[in-house]
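Structure in structure tokens, see below.
With one protein chain held back, the other chains of the complex are shown just where they sit.
For clarity, chains are labelled A, B and C in written order, and residue numbers in each chain start from 1.
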Amino acid sequence: MHADNIAAHPRAKLSGVYDPDNAAADATASKHGVTKFASAESAITGADAVLIATPTATHIDLLALCLEAEKPVLCEKPIDLSLERVNAFRARLTDTDIPIMLGFVRRFDPGHAACQKARADGTIGALHQVTITSRDPGLPSDDYIKTSGGIFRDMTIHDLDLARFMLGEEIAEVFVVASRLVKPSLMQACDDYDTAIITMKTASDKQCVITNSREAVYGYDQRVELLGTKGMVVSDNYHNHNMRAYLAHETNISAPLQNFFIERYATAFNLEIDYFIDAIETGAPVPVGFEDGRLALLLADACLLSAKEGRVVKINEME
Amino acid sequence: MHADNIAAHPRAKLSGVYDPDNAAADATASKHGVTKFASAESAITGADAVLIATPTATHIDLLALCLEAEKPVLCEKPIDLSLERVNAFRARLTDTDIPIMLGFVRRFDPGHAACQKARADGTIGALHQVTITSRDPGLPSDDYIKTSGGIFRDMTIHDLDLARFMLGEEIAEVFVVASRLVKPSLMQACDDYDTAIITMKTASDKQCVITNSREAVYGYDQRVELLGTKGMVVSDNYHNHNMRAYLAHETNISAPLQNFFIERYATAFNLEIDYFIDAIETGAPVPVGFEDGRLALLLADACLLSAKEGRVVKINEME
Amino acid sequence: MHADNIAAHPRAKLSGVYDPDNAAADATASKHGVTKFASAESAITGADAVLIATPTATHIDLLALCLEAEKPVLCEKPIDLSLERVNAFRARLTDTDIPIMLGFVRRFDPGHAACQKARADGTIGALHQVTITSRDPGLPSDDYIKTSGGIFRDMTIHDLDLARFMLGEEIAEVFVVASRLVKPSLMQACDDYDTAIITMKTASDKQCVITNSREAVYGYDQRVELLGTKGMVVSDNYHNHNMRAYLAHETNISAPLQNFFIERYATAFNLEIDYFIDAIETGAPVPVGFEDGRLALLLADACLLSAKEGRVVKINEME
Partner (left out) sequence: MHADNIAAHPRAKLSGVYDPDNAAADATASKHGVTKFASAESAITGADAVLIATPTATHIDLLALCLEAEKPVLCEKPIDLSLERVNAFRARLTDTDIPIMLGFVRRFDPGHAACQKARADGTIGALHQVTITSRDPGLPSDDYIKTSGGIFRDMTIHDLDLARFMLGEEIAEVFVVASRLVKPSLMQACDDYDTAIITMKTASDKQCVITNSREAVYGYDQRVELLGTKGMVVSDNYHNHNMRAYLAHETNISAPLQNFFIERYATAFNLEIDYFIDAIETGAPVPVGFEDGRLALLLADACLLSAKEGRVVKINEME
């Protein structure tokens, strides 16, 4: 998907692809008529900028290669499943100005971004409550779940970054209600959860709640709502198309929600590339950087701790 | 229904009821603990103001009685099925100031009224097009149809009055596409239509279209839309309640539309009584009077003529 | 409001009114042409059934009078601010079959009720998450706040009853994030909160979240959402009317939300009376009874404890 997006983007050019899965690399290189690099190193050396969309465990090593090669890099989330490794890598970033951008694509969704703007520009006055509903259309494969790092580091992490973006200040504490309702046996086996409600409070007592489920049969449910002293803004879902039926016993019948993130966040993926290019061309700070990725992971770990221990977790416990 | 509305209205008091159907009169009088009058004359004499909701053929005689008794009167539409009789009665109204209000209740629907206001106060700039969708949930009984005076004088007449209200100027010509699609045999037998699209133009070339059907299985469909140079306003339907379902293949599934006019225009019926009482108490002109009733009937007759002859009818042909 | 509702209700008759505020009693009695009772005792004796809408502190004594007089009673929530007093009174109810119904009116809202039905009849499959948004349009007076018993016993209690109704099983634990954001000084002075998010879990790990605020400037925000294995149902707000404006830079501009509970729950108040009459006439159990009132109060107390101590509260701690 990322290769297609870059190839189709008016400001970007796909220079080549590296994939340890040789067949996948062949397919992508041939489809777009671009170089198939022999190694990650040669890919990084051979391009002006790098997009990392590999398994999470490889991210930090690849980021290190990009830093060495002094190549701007857009890396998929999470940086890593280990906060310790992330913290260790952070030490290496103090004296570099190579742009490292994290792929928290939801920030670039025009509806979500308009909500954040309505808070930042005062349209809704002082912010009081943020409500994020984020439900996947269905469980991924058992194998995916087993290596995902758990719901908080795999799925909630997007919402935690969005929460920080919407709140405009750091989260001070979290509390999680976590359940195994969609596929209890698998969740039990993985010591994971599939259904969760996460509440948060900032230092200035602003509130946020995230409602997560691995299964919403009606589609990919992605909503944001902000309440302030002057009003509320809501970013709503999209349907596959806008035909509605009015029949004898039911009216307003609409198409399913856009399903899945490739459709729902198509515009956002394009805007993400725009922001990355802006950062490269103008030296402007990336809109979401390494520290954002680290803090989202730290919050995800706090969520897991809260779920395990059934208690409020203060964020400063985690550092 | 009108008796219930008056009884429940905070500013009105039901003083009594007359109904040639003695059982119906008994039921209403007993339900509300009020006088059952022996005749229309005694009812009119015995009340401070009169609401006429009798068969159309009796309206003019009862209006005459009200005038004689000098009683303010709120009369259901249409005044009569014969424009000639209405014109003849009009001559008697020149030297009276007894309030005669016509029951074009839709003008008082808060959504419709807000549309008219948005035109009148300039919110939408100069008006260009008015679109009225007006569909009954289903055909009334064959007997009703046979004595209804036809779709234009029975059903469209409400929309024609609304068109005048929304346009804010008189209609100069009409053209009608009329069909027999819901119950062709009955319509053929009655020389009537059940499906019609009426287009209109004013002297200043503003446009209006009414879309009518005797059958909308999804409920009572009542919409108004105004396009102006600065924007559009829409008055939409109401559902029985606001629960929506999102299932695997269909989303947004809503309850049927409010069905029928008693539910849909409940608020409007109450506001209509308020305006009537205002006119009585303050001497203010009634918001919709005899001449409005006469012009709506004249337009209905023009629609019928257009349908019969398949041509544009200029309204000044009708006078 | 309750007197008006009873007077207008097709199946009820207002027999009289008692109010220690003599002027208010006069106004109501005169408006409806009914007896002004000299005391609560004579009112209870003089009527077939009783509706209690007095200050909370008087509820239990009045309920006791109704029991003595063997009169069915519909009592506004909460029963009392003291769980101890409620528990004590409960002991007296073991050998009576006089209907005692609690005024948790939201259960009767057609949209909310349709959500509950969609859970109960399996339309949405097995229930996983309940989301309740409940925000008042603005803070009541300082005096009201000071004697209200606090946000949880005054405002959230409605939502806690709704949560039990929607979940269909008892709540096992609650956790509250509570803030003072709308009027911090008043809240500080009263040791109260104006903004809260309450999360809950049942014994079978179903989840529920309530989002409360004392101030939503866009109107009275009352929404319910249920997620199940087969789908989601949502009960949404109502606007003052259904006119929408489409202007050059903004579209879909709608009227404010219905504001306040008298408008929003008008239909529900009528249906509540219907259920009460059904219980009286048929001996059917009341749809929401004393024990429901007691459990809602107990949950409200648990919320307060959670807010004070910043921890999860198990409901069985409270008994």
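Keep this in mind: a residue touches a chain if its C-beta (ideal position, glycine included) is under 8 Å from a C-beta of that chain, and two chains touch if they have at least 3 such contacts.
Here the structure is a predicted model, which means the values were calculated and not measured.
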Using the touch definition up top, pick the residue from B:131, B:156 or B:251 that touches the left-out chain.
B:131
Touching the hidden chain in the complete assembly: which of A:238, A:269 or A:290 does that?
A:238
Which of B:54, B:148 or B:199 touches the chain that is not shown?
B:199
Take the complete complex as the reference. Which residues in chain C touch the chain that isn't displayed?
216-219, 239, 244, 246-257
Which positions on chain A touch the chain that was left off?
8, 109-112, 114-115, 118, 123-124, 230-238, 240-248, 255
Contact footprint on chain B, counting only the chain that is left out:
126, 128-129, 131, 133, 135, 175, 177, 179-182, 195-197, 199-201, 205-207, 209, 211, 213, 215-218, 221, 227, 229-232, 310-312
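The rule is short, and it goes like this: only the chains that are shown with their structure count from here on.
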Work out, leaving chain B out and holding the others fixed, how the remaining chains group together by touching.
one piece
Could you pull out the chain whose C-alpha mean position is farthest off from that of chain B?
A
Turn needed to bring chain A onto chain C - CA fit, degrees, nearest 5:
180
Numbering shared by both copies at the chain C-chain B contact, with half separating same from different
same
By CA centroids, point me to the most central chain in this structure.
C
So, what's the distance in Å between the C-alpha centres of chain C and chain B?
40
Per-residue overlap in chain A, given as positions that touch at least 2 other chains:
217-218
